[in-house]
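In this view, the complex is presented without one of its protein chains, the others remaining in place.
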Amino acid sequence: MEQIIFYILAAVAVIGTVLAISEKHPVHAILYLVTSLFAVAVVFYLLMAPLVAVFEVILYAGAIMVLFLFVIMMLDLGHPEKGFSPHWREWLPALLLSLVSIASLVMVIVSRHSQLAVPAAQSIPIREVSRRLFQGHGVAVELISLQLLFALVGALYLGKQQASSPGLPPSSAPERVSGSEEKSP
Amino acid sequence: MFDNVWLIPLFPLLGFLINGLLGKKIKNETVIGGIGAFAVLCSFAVSCMTILKLLSLPGEERLANVKVFTWMTCGNFNADIAFLIDPLSCVMIMIVTGVGFLIHIYSIGYMHGEEGFYRFFAYLNLFMFSMLLLVLGNNLLLMFVGWEGVGLCSYLLIGYYFHKKSAGDAGKKAFVMNRVGDFGFLLGAFTLYWFMGHNFNVWTIQFTELGKNAHLLPTGGVVTVITLCFFLGATGKSAQIPLYTWLPDAMEGPTPVSALIHAATMVTAGVYMIGRMNFLFIRSPETLMVIAVIGACTALFAATIGTAQNDIKRVLAYSTVSQLGYMFLAMGSGAFAAGIFHLMTHAFFKACLFLGSGAVIHSMHHALHHVHSHDDAQDMRNMGGLKSKMPLTFLTFLLATIAIAGIPGFSGFFSKDEILWQAFANPHHGQLNYLLWGMGAVAAGLTAFYMFRLVFMTFFGECRITPKAKDHLHESPMVIVIPLIVLAGLSVVGGYIGIPKLLGDLFGGIPNYFEHYLEPVFRLSEEYMAEHAAHGVAHHSVALEWGLMGTSVVIALIGIGIAFALYVVNTSIPAKFTATFPALHRAVYNKWYIDELYDYVFVNPCKALGRFLWKGFDVVVVDGVVNGVAKVVMSFGGIIRYMQSGFVYDYSWSMAFGVVVILGYYLFK
Partner (left out) sequence: MDMITIPAVNMTPIMPEIFLSVLAMALLLINVFVPSGQKSYIGYISFIGVIAAAVLVGTGWGMHVESFNGAVVQDNFASFFKMIFLLAAGLAILISDQYMVREECNHGELYPLILFTVVGMMLMAAGTDLMTIFLGLEVMSVSLYVLAGFNRENRKSNEAGLKYFLLGAFSTGFLLYGMALTYGATGSTRIADIATFAAQQSLPSSNVMLLAGMLLMITGFAFKVAAAPFHMWTPDVYEGAPTPMTAFMSAGPKAAGFAAALRILLVSFSTMQADWSQLFWVLAVLTMTVGNITALRQDNIKRMLAYSSIAHAGYCLVGFTAGNPTGTAGIMFYMLSYTFMNIGAFAIIVLVGKKGEPNGNVMDFAGFGFKHPALAVAMSIFLFSLAGMPPTAGFIGKFYLFSGAIQKGYIWLAVIGVLNSAASVYYYLRVMVYMYMKEPTEEFDWLQVSAPIALSLLISVTGTLVLGVVPSIVLQYAQEAIKLI
């Protein structure tokens, strides 16, 4: 029973993600992503990690995606769905890499060489999670908070417009500013 | 015991740093020159203390390795910053710091008002530092650092007047010739290190250690290759055939530089190096013969060119090449002490001669400048009659000339005679000895001739510049004259510490102090050579030695006599001679067309090769490789169009490619 549910959810997650990438309309894309995240949340629940499942729903599907939705709706970028789809050169590396990931996972599963050292699944209470988090990984928690702070500072800095030049027109044509090697004869 | 020996190179380094960094700000010439000279004076003082300490020890204990710190260490390889104190290095530091100090003093007066005064003193101090490192270094690597350092300073100072094209060209020429030599040095050092380590498990580059284990080495064979490599290095640095042509061109530098670097110290580095590694050279009779022959040939060959030059500094330059030839002749004959002795006396009289010529040029330059004449201030044909104008310069110059000519009683006589006798009497080269001696003796005669020709043309006869300019000729300031007097004094008396046994016996058994002093360094080698002599130790009679000595003196006197006859008594003869044998004169005057030969044989093909490398290699290969890499990747299934296109997704391609290949290889292998 669990197995069947898992495979259904996994399929939903993968298809949702694929659609989120291929869909040109941003609002639709985000909704597909939310679907996918929900599926993943339930997978976590199946793995007896209710806390992670809840976080997945509250944080990712809830807070972040809603924020994305608001931003997209507020910016109102016209009709991006009428734009060109990216060239194959641009998305093929990503596809290749996901294939690599899948291939290596399959290898790991098939090759049965390695017994997974992770303890068998059992429900972990919140108390235990917190204990682990703050005793074993205290420095990591603090680091993440610091990182978020400075990511915020950086984003604010880069996003702030210079007072002297209000409203720079967005450069329309994607131009190659630098990079290409000079091919002098 | 010698704990403070590291101060000797340190002082000039400090002087270099102060003048180099702050000189532009200081501006005051007295302060800059004072700092430069004082730094060398301090080194000289420490050197004196060192040699006194050394002399207070018994002969067998006169050897110390003073380690300052470890430079590099890795497995078997160990290189220290460490100094070797023994009689040989002590005599060298005395010459370098002593003569160097006098030349620094002289430079304060000579370089007065030159642009970049501070630069000059900074380079000069840097040179002193490198030279002291070269002579004090206790291992091959440190010696090589000094070896390269003096070379660098030499180019910088040859090209000191860098706005003059000839100066820049001369610097480049010296650079290239020295590179050839340095390549030999490095090749020799690597081969020696590897050979000793690989075959005898003696992984060391330290001279004392190498010397201790030298008995393991075979005679000839590999040792011949190694020593010939080292000797190639020596010919580059010490201007011997075939790499001598840079030295006369190096006269483009300021005269104190010619005196210090291209006469007294740097060019003798090759001789010193052979002396330092005598334990190696004695194990290859072939190399010794090559050294002796090259030395004798250079001595004779350069002397012939010297007879026809009109530029006062060029005459001295060829004379330097020739005298260095004598030193190599001594080294090649196994008479190491005699070679070093000549190195020392030569440093005295040649420095004096160069500085004297500098004083003359300085004075001429000012006089010609006053009357806005564009005549060459260095051309002896413009000089003459300076005796009365510059009496002190004349006197010191004359004393040094007598010394170099080998007149008995002066320093050059003792050292040169010792070399000629050793060349004749050594047991290594068999019949060749007579030829070597003959070449040396003829060269001695030529030396006496061209040196007195120089003296007569410069100081005697009528002054050949305009009378108006003549009035502006005057004696140099004391800061220039005093070093001349000191060096002239040394040229006269410097030889008395090394009186040959023959003469010493005559005057009541005065020993040869100098040879005795160097004995701890060379004794083992001399014993080895006596055992392995190819032709057995011949016992020559005292009469023969007297005879040879007399002959060389007579030859020198004949040389002087001819010079006197040609340039004082009947000055029309040289012109007639030139007219009678125009081809010969032209050949000698043009230095036997060696430069042209080198241009034809080496330089032009090299240029062609360079052009080929530039047109062919650079454009076709380098560009080809760069473009080719791009092309290969481009054609790689047409996946990646441009490697470095500037597009992020192209870059991610490269990364993806890397990950796929790495994972693919390891997981499926």
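Going by the order they are written in, the chains are A and B; count residues from 1 in each one.
Please note the rule applied: a contact is a pair of C-beta atoms (placed from the backbone, for glycine too) under 8 Å apart; a residue touches a chain by one contact, two chains touch by 3 or more.
Keep in mind that this is a model prediction, so the values were computed, not measured.
Trainee: Pick out which of B:4, B:70 or B:388 touches the chain that's been left out of the picture.
Mentor: Counting the whole complex, the residue in contact with the absent chain is B:70.
Trainee: Check each of B:6, B:564 or B:657 against the chain that is not shown and name the one that touches it.
Mentor: B:657
Trainee: In the complete complex, the non-displayed chain touches which residues of subunit B?
Mentor: Interface residues of subunit B facing the absent chain: 20-21, 24, 69-75, 77, 81, 119, 145, 622-623, 625-626, 629, 643-644, 646, 648, 650-652, 654-655, 657-659, 662-663, 666-667.
Trainee: Give me the subunit A residues in contact with the hidden chain, please.
Mentor: These residues of subunit A touch the chain that is not shown: 97, 101, 104, 107-108, 111, 113-114, 116-119, 127, 130-131, 134-140, 143-144, 146-147, 149-151, 153-154, 157-158, 162, 165, 171, 177-179, 181-182, 184.
The rule is simple: only the chains that are shown with their structure count from here on.
Trainee: Take the average of all CA coordinates in subunit A, do the same for subunit B, and state the distance between these two points in whole angstrom.
Mentor: Between these chains, centre-to-centre, one finds 73 Å.
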